[in-house]
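All protein chains but one are shown at their positions in the complex.
Per-chain numbering from 1; labels A, B and C assigned in written order.
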Amino acid sequence: MDLESVKRFLEGMEEKSSKIETLPHQFFDPFIMQGVQIDLIEPGRVVCSMKVPPRLLNSGNFLHGGATASFIDLVGSAAIYSAGASSVGVSLEINISYLDAAFLDEEIEIDAKVLRVGKAVGVVSVELRKKKTGKIFAQGRHTKYLPVSSKL
Amino acid sequence: MDLESVKRFLEGMEEKSSKIETLPHQFFDPFIMQGVQIDLIEPGRVVCSMKVPPRLLNSGNFLHGGATASFIDLVGSAAIYSAGASSVGVSLEINISYLDAAFLDEEIEIDAKVLRVGKAVGVVSVELRKKKTGKIFAQGRHTKYLPVSSKL
Amino acid sequence: MDLESVKRFLEGMEEKSSKIETLPHQFFDPFIMQGVQIDLIEPGRVVCSMKVPPRLLNSGNFLHGGATASFIDLVGSAAIYSAGASSVGVSLEINISYLDAAFLDEEIEIDAKVLRVGKAVGVVSVELRKKKTGKIFAQGRHTKYLPVSSKL
Partner (left out) sequence: MDLESVKRFLEGMEEKSSKIETLPHQFFDPFIMQGVQIDLIEPGRVVCSMKVPPRLLNSGNFLHGGATASFIDLVGSAAIYSAGASSVGVSLEINISYLDAAFLDEEIEIDAKVLRVGKAVGVVSVELRKKKTGKIFAQGRHTKYLPVSSKL
């Protein structure tokens, strides 16, 4: 392996411009969620949908794995909250299986169903599907600690 | 549970401005990686470091769980590549344990060590530490399929 | 912490008798699966059921976490096989969320649904439920590599 090419692989991820460094505090949530529609909120279930936007593509031109993980984090958190959790809590564990690619402008659904919300712990399963075919392209789970106080 | 507050929780993640919608193709990688330094590249190991920037904070003002997941994705991929993988491959599975919070301007290290790279599958373990204390604040693994052709 | 008590905790897991050492080759599968009923086999889906037996209890007198993991391994493998996989394959990754306890003689269902079976990789989601109430007490996923030849 030519280690120079690994260096170029990593350096290629950075923009030359410095405009990224000036992005505001807490830009991550809107960066991911801008354009997401809320389709359903029930106790223990939240479904959202979105057209895959240009900004969330990876170098292979499909939805970035980090974006998928972030949807599981954020929409999963909303579902745990909807189940009556005493707080939004803090993440303990997130896992994701990547099954297929979702491409630019594809309509996707993010379907978060709570598996359990107890006094201290909430767990949610999140499925990402292509709206047109119903095909699952990612599935994950998110486990949160729901403290009365905020100490793990 | 007041389901209206779940709706506000989700809607609160969106910016009012429309500038996010105009961000360019493949903005995700630089959004995460801008400002990351490469400290070490060896066959099977990549270590990077970064000062937690404002843009990657969550609503609790610490490093976003989706950003941590993205570091495990991207720096882990570089480590698998450095181990002589025939291609960068596609993600099969990412998992993350969140152990502690990393706050604004904290120096963090992202340490990716390959566990196995074979003909078809690569697995990397990634540890995120606070540079000052060496304390691990997240650990994850990333499993990639390394196709000769690109079909799963 | 009294490290002696950790030693006693570990030593307490061993039987005094030596009959375990004489158990035959490949006893693991029948040890887990003896008494399991096959309720449904369809392409991509396998459902089994079982009454939690004494042997699979943990020290808290509910179904052992290692037994739950083994059901996800074995029934999940059967489901991937039912989806037309070219081989039973080898495990790449198993994960499990434990949500509740299943006690002695409770009827449980193990429901394995394939998320994807491709040429090289299969992924299955497995849900364990209490038959009486339908309540999910564990959920996991199992990712297998399905080699044409047997080299990872």
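We take it that contacts are C-beta pairs under 8 Å (C-beta built on N, C-alpha and C of every residue); 3 or more make two chains touch, one makes a residue touch a chain.
Predicted, not measured: the structure shown is a model, and the values here were computed from it.
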Touch partners, limited to displayed chains, of the chain removed from view: A, B, C
From A:26, A:58, A:77 or A:95, residue that would touch the chain that is not displayed: A:95
Chain not shown, touching residues in chain B: 95, 97, 99-100, 115-116, 123, 125, 136, 139, 141, 143
Contact set of chain A toward the excluded chain (per top definition): 92-93, 95, 116, 118-121, 123, 143, 145, 147, 151-152
Missing-partner contacts on chain C, residue numbers: 1, 3, 5-7, 9-15, 20-21, 23-36, 38, 41-43, 46, 48, 53-61, 64-67, 69-70, 73-75, 77-78, 81-84, 88, 90-98, 101, 104, 152
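Definition applied: only the chains that are shown with their structure count from here on.
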Touch-based graph of the chains, sorted into line, ring, star, complete or other: complete
Approximate Å spacing (C-alpha centroids) for the pair chain A, chain C: 28
For chain B paired with chain C, centre-to-centre distance based on mean C-alpha positions, whole Å: 31
Interface hub residues of chain A, defined as touching at least two other chains: 95, 97, 100
